Each structure stands twice: as structure tokens, then as C-alpha cells.
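All protein chains but one are shown in place.
Take a look at chain A:
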Amino acid sequence: MSQPAMLPQGWEARWDHQSQQYVYIDQSTGRSQWEVPTQPSYPSNGVSAPSAPPAAPAPAPSSRPGRRQYPTAQIQQMYGGSGGGAGGYDQQSQQLPLMSNYPDQQQQQQPMAPQFFTPGIQDNTPHQGYPQQAGGPQQGYPGQQPQQQPLPPQQGGWQGQPPLQQGGGMDQMANQFQQMNMGQQPPNQAYGNQKQMHSMQTVNLIGMQPDVRGLEAPPPPFLIPQNAAVTQSPHSQPDPSYQRCTITSMPTTQSLLNKSKLPLALVIAPYRSIRPSDGDMEVPVVEDSVIARCRRCRAYINPFVTFIEGGNRWKCCMCGLSNEVPQLFDWDQREGKPADRWSRKELNHAVVEFIAPTEYMVRPPQPPVYAFCIDVSQQAIQSGMVATAARTILESLDTIPNADKRTKVAIIAVSSSLHFFSLTPGATEASMLVVSDLTDVFLPKPSDILVNLDESRAALESLLGRLSDMFADSHVVGTAMGSALTAAHQLIGKYGGKIIALTASLPTIGEGALKARDDPKLLGTNKESTLLNAANSFYKSFAIECSKQQVTVDMFLFSSSYTDVASLSCLPRYTAGQTYLYPGFNASKPEDAIKFATEFGKLLAMPIGLEAVIRVRATRGIRLSAFHGNFFTRSTDLLALPTVSQDQNYVIELQLEDDLKGPFVVIQTAVLHTTCYGERRIRVITHAMPVTDSIAELYASADQVAIMTYLTNKAVEKAMSSSLEDGRNLVTNNLSTMLTVYKNQVTSAAGASAQLAVPDNLKLLPLLACGLVKHVGLREGTNMSPDLRAYAHCLLTTLPSDSLVSYIHPRFYCLHNMPAEAGTIGEHGVILPPALNLTSERLERHGLFLIEDGQQMFLWVGHEAVPRLIQDVFDLPSYAELQGGKYTLPELDNPFSQRVNAIVAKTRELRRGIYRPHLYVVKSDAEPALRSWALSLLVEDRMDKMSSYAQYLTTVKNKVNGS
């Protein structure tokens, strides 16, 4: 969705899903309103700058390239020459005989009569709200907005402009000029020929406080030509949480891309969770197994193909081949009558799932299989991990995906020997089988060890109930986890599935034995990166074996000391699993137990896709060059995932082999997987993006969040292969080369300048980069445990973009004087207070603050906090009584406590993923370790040797100026 551009200074438009209209937010006061603002708003602190600082003027109108040639042809086709809008109808119905079969549709609105183009009703289209059409979105839904003054209908796309012009400023002048030029053309032609551009605004960053609220803004829209999609469905482009691109318009040539220094990469999370609370739509399913694919490039049919020869054939939008439309394409198999082609889901939705026929199966759909390898060494029993895990599995037996009663489960307990449990169907007790030969593991009675969940339910329940007690007097230190994993792999290899390993101690016995190699002398040196890589080759070769047999490994690590996360996380990395770390886990603390039980329970209940492959196809000329994420790359363009977990992110770098000729390109991700309900399905995600030959347009369409996701993956890769410092430098150098090109090529400012000019849509990139180089995973310093670093790397490379942003740049709220409505239930659940800049200047000695990054939450209590506040929130008489550390807030009977609790609960639910952040109470004058941990999240501050945001900007500016 695009947002109306040209708002007055200081206003921001945000799309409101529930009411389907834009809400306008005054960025300085946080006030919001439905009406389009007309007066600029300036923050009271007076830092605000005019929209275009003199040193970095906005690009002159003349620098914009001329109108694009291509739409003329299509327009002519549409209108049959230069006729008006009305003439288009007849022409169109002649060209598409198929349409004339349904004459009644022509009376109706857009979705039914797709390829028509009528200026009068265009506002229902998904392409509304291009920068020049600010008034568009409101017009589409007049019924829902009684308070909105309906704008007078005009020809062309210029409604609603005049009232917005009052904001003033150079850019708007430029746009006005453009408009005047455009306005002289006949309206229809002006509309069709008009090159859709992102509005380009240059912002100076030096001396400005970044506006952190911009981090949640949607990426620049894909400004594809109006008639690129065959249906005018509002869902023809995917939600950015599924698929987004670092640049939302594609450069025509590789040399242009190289010149622009912008990274070109695709960020995808094809199996992201669906949260109705966020307004997510269920993925539409094409049930009749009519799958139209291009014969040559094997692309799936999508909203961007064109139908030719009277609708009998379709032209592939990637390779241009003309394909036959399948016979049953226009047939409703369920009703047994002709169906409307234009209502087919694959032509209306960018994200769609096909039910695959048997040709897409290597073998009949496998059942979901879960093998649990549970560490029962002394450490594990004492920390209470075994008891908590067993109880969680027991409670989750009903929620584990098991719709068709085929799910299989095995439990292996590991200490210095392997303990298998024979769970004979129908028996009520489990019998234990101990194998102590670790080199060549023998599986006693495999058919009784891996059992059907339903048939052996009774034995399973009794086993889980007493698992911890069975090993209560264990004195074994260290585990043979490597051997247990090999055994589990042998056990489930026939089916494939998931191994969930839970270990509280370092695997020191048997295969893949590890040593405590965390030599503190290595920290802070270039050799530190060896600690971030696998210690021995077992973990890589075993991961490959697992991937071959469709087995995923998930790692749960509960260390009180070093557990070599770097080596163990190798297994999840190449088998598409995930690593979870609970440092210093102790189940006697309710917070620890709840966190682990919640996350583990959610993981077990998660619907998984089995035996999956991901393939990305793109318009000819685009090549995939590198892949990042948790999977195994099986060939140059095929990613193998034994199981697809929800909410994992993959980054794919793109290159251009050939010059792109067409007006737009299409990129399609296809995930072939078996659902846990035994259905083979293909999830197809398609997006189209325009092609441009202008560097300015590339910069105006860059997506800062996607760029940051890409840079994070690259930096982590660099940190592991070379050194942490190289990883940090990669981020800073990439950022400064981008801004150098922007300064020289786009703003055409020469020589050194005291300003740091960035495009408006990238204005938070330096802040995110600053956050990344100070992140636990990349931070400079000698006191970071390699385990924490390795775990941070796992998260940095797998978190979906929106969670990643807050992981790099935490959110910071002030609770003691939040607005009155914060913490109360609003239209979309609990209202959060406005986010603050991450600087300790905002901390007040008498205040209560919340800092959270999606993995931890810190409740900061100032030491001069009034007793009333402490009483209200913590139910304690004074600040001195308050204990820092992990904390569960009491729910008290006063409005403030309820609001704080509501905010904490909302924050935990805010993001996709199974994580449940810990809440730490940090007293401002106690516990230096905890205090500095919390403060280290305030990334705009100076911290030890690491520079503050302002210093970081100066470094970048100096690099841009070439000194």
C-alpha cells in the first residue's frame, strides 16, 4: 500500500487496516486525526529542519527522466487509440471475447471486470495513492467515512492536490511544476503515460534526532503500471512480511546497479505465521489442482500474466512464452458448471497455495515425526530442565499437529549412555532400554521406540510424568548428545521429521564430542571468529545427512556454563531448524520455567511444512547469486528444507545477467511442502516491480528495513568467515558508499559538506547500522561470551524483518508519564506509549521506563522513584525493597499497574515468532552487570569504545566526504 505523499512537514500517514483509511499522525506530539493535515507541524524542541536543506537541494525537476515509452502501447490497446475512457469498453470487449460472455459484469465494479480501465472508478484499485494522487485512498470508501469531505471528482489522478499544497517547500514546488506540465496533456493520456515515481526527498541527518517511529513505516510501494495485473485485485502484491526487496524498483542493467552501490536482494518469509490480530489474511487455497505453469521456465500462473488469443493462451510474464490455458481453468469442478476465470484465486492473490497432485510427490505424504533427545545429566536434572520439558511435552500432546492421527513420537534420554523407551501400543507403562555403546549405536526394537502418538498415548503419558524422577540420582556430567542425535536420525530417517534436542551440558562423550574451548584470551582478537564456527566437522557432515533424509534438528540449550552454541547451532542452520538458548536456566525461578514452557509449547504446536523445497524464479535476466538463512542449498537455485518452521527469514541476493527490457519484472517464490495434515501443497508468492534506469529512482525506492536485513546477514557471514571487525566494517562501508553515490549522483553536491544527505526513505538506515555494529552479535569488546554471540548470530540471520528491526534497534517507552490512553484498550488492542529515542538522556531519576528488543524487556526504575509509583507497580513500600533481576509484575488493583501490565503483555505479543521475552527489573543504582546490559540497548549512546549515534554519523559523513 502506498501512503499519500506530500503531507505537510512533521505529519505522517499510516494505513489503518481496520477502518481501511489513512490516519494522520503529528510526529511531534503523537496526535492523530483522520482528516488530511494542512498545516505543517514542528516539534517543539526546534530541531526540525525545512524539508530541503540548502546544502543538499532536492533534485531539480529536469533531472527526472522523461516519461516511459512502454505504456503507450498498452494504453492504445486498452483504449483503441487515443479515444476517451468510455470508448475503451467496446474496444476491450471486442478484444477479449471471453469477457463478453459475462456482460453483466461490466456494470459492476473493478474486481469483476479486471482489464478495464476507467478513470472514474480507479480509486478502488490497489495502485491508488501514488505520490501524485494523494487524495485517492479516501475517495474509494466514501461510505465508511462520513466525516470525510468527498473530494470533487476530476479527470486524471490529481484530485486532492490543492489543499495539500499549503505545506510549502522546495520539493512541493518541484512537484507543482511537474504537475503543470502533466496537466497540459489530455487527461487520459497523462495518466497512462505518466511515469510513476516515488517522491524524492533529501534529509540531512547531522544534528537531527532520528524519528524512531518511522521504523514501522511500510516500504515504498511497487509502482508497477496500472494495468500490469490482469485483475484489479487489491491483493495482487504480497504483504511485505512475506516478500520484500531491498529496492522496490529494478535497475535495467547490472552496471547501473553497480554504479548505484545499492544492494539488490530479496527478503522472504514464505511460511510466516498468520495472526488474525494483525489483520493477516489466511492464504487462499486453489483446491481444484488445476496448476497452470509455463512450459519453459516452470513459473506458476500469477496476476501478472497476460491472456492472448481470446483468452485461450497465456503469456508467461517471466520468459514471454505463450502457454495454453488448462481446459479446466474456467470450470468449477465442485459445482460442475463454467466458472468465472477472473475470480480464480491465483489471478487475484499474490500469495496463494495450490494443492499439488501426485506428480509433485516423491513419496506419499509423510506423517509428522518428532524425536526428543533429552539430556538427563546431573546438570539437566538439577536445573529442572528435564521436569519442565517433560511436563511441557505432556501438556502439548494434544496440540502437536496430529489431525489425521499419524503423528509419531520417540523419546531418548541421554547421559553417558542412551536410554530408549519402548512404548508398546496399548501398554500403560514404558520400559527403558539402555545402550551404552556410543560408537555404532544399536537401536533395540525401533518399531516400539518410535510410536504413533495416539496408540501409545498412555505409555507416553506415564513416561513423561516420571521422566525426571527416573534420573533424579544421576551423577553423570556431560552427555553423549552427538550419539543420541545419530540414533534419533537412524530412527526417524525413514520418515523424516523433527529431532528436538534439549541439552543443559556440553556434549563431551561419544560422537561429535566438544571441548570447552572458550579461551578468554581469544576474545577481542581476530581469532575470536574461530569460536563462532563449528569446532569439528561432525556437526556439518551430520547436518548434511539429516538434510538428505528430510530431518530437521531444533536445539534447546540451557547452559550455566559454556555449551559451544556455535558448533551446536550448525545443525539447525543447515537443516532449517532453530536454536534456542536459555542461559543460566533454573526451573525453580518461575520466570525461567514459564518462558521455556511457553516457547517450547508454541514450537510443538506450530504447524510445520515437511519435506520442503524453495525455488525462486524471476523474469529472464535476473539471476540468484547467493542465499542466506537456515537451509541447505541443494543446487544453484533450490533450497532444501526438511521442515519449514514458521517465521523464518531467508535472504537471496540477486544479480542481473542481461539488460531488462520490459516495463516491470516479476519475482516468484514457490515453496513445495507437505503440510502436517498430509497434503502436498505449493505456496506461491509473486510480486511485480517496475524497472527504472535512473539512480535517483533507485534511491527513492530503496527499502531501509530490507537493506538492513541484507546487511545483517552479510555482516554475520563476514564475522564468521573473517573477523568481527570486518563484519562491522562491512556495514559501515556499505552504508557510506551508498550515501556517497547518493550525494554525488543524485543530489549532485560536490566537495565536502557539513551535512549528511540521505534520501527520506533511508533516513533511519544509519541508525539501524549504528544499532547493528553495537549489537551483541557484532559488538566490539572482550567481555562478550562466544555463546551469546553465536546465539545472536542465529537470531540475526533468521528473524523476520520486523522482529529484526526491533532486535537491532530496541523500543524504549516512558511509563511514568505516558499519555492517558496508553495501556488502555484501543481499537487495535492495547495502545502502546510513543516510542522514544534510544538515549539515556531520556532516563529520569524518578521515572519508570521500558526497554525491549523482542528477546528481553527491561523495566528501568529510577532511584528517586516516588514510593507511590513503587507501591502502585510492584506492591512494595519503597525503592529500597525492590529486587532487581527477572521479575513477574504483580497484577494490582490500581489503574497504573493494570496499564503497565497491559503494555508488558502487549509487548510480548507484538511480534511474530514463539519468543516470550523475560522481564528484568533494573534498578538505576544497583547491579552493574544488569544495568550495563540494559544501557547497552540504548544504541544512540556512547558505550565503552563504541561511538554514539552522532559520532557514528560523523564517521560516515567523513567517509562520504572522502577523508
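In this text, a contact is a pair of C-beta atoms (placed from the backbone, for glycine too) under 8 Å apart; a residue touches a chain by one contact, two chains touch by 3 or more; residues count from 1.
Definition applied: contacts and distances are computed from a predicted model.
> Suppose you had to identify the omitted chain by its UniProt name; would it be "Cornichon", "ATP-dependent DNA helicase 2 subunit KU70", "Protein EFR3 homolog cmp44E" or "Geranylgeranyl transferase type-2 subunit alpha"?
Of the names offered in "Cornichon", "ATP-dependent DNA helicase 2 subunit KU70", "Protein EFR3 homolog cmp44E" or "Geranylgeranyl transferase type-2 subunit alpha", the absent chain's UniProt record gives "Cornichon".
> Considering the whole complex, which of A:Trp314, A:Phe420, A:Tyr495 or A:Phe632 touches the chain not shown?
A:Phe632
> Going by the contact rule already stated, which one of A:Ala403, A:Ile544 or A:Ala605 would touch the omitted chain in the full complex?
Checking the options A:Ala403, A:Ile544 or A:Ala605, the one contacting the hidden chain is A:Ile544.
> Counting contacts across the full complex, list the positions on chain A that touch the omitted chain.
Contact residues on chain A toward the absent chain are 540, 543-544, 548, 574, 626-627, 632-636, 638.
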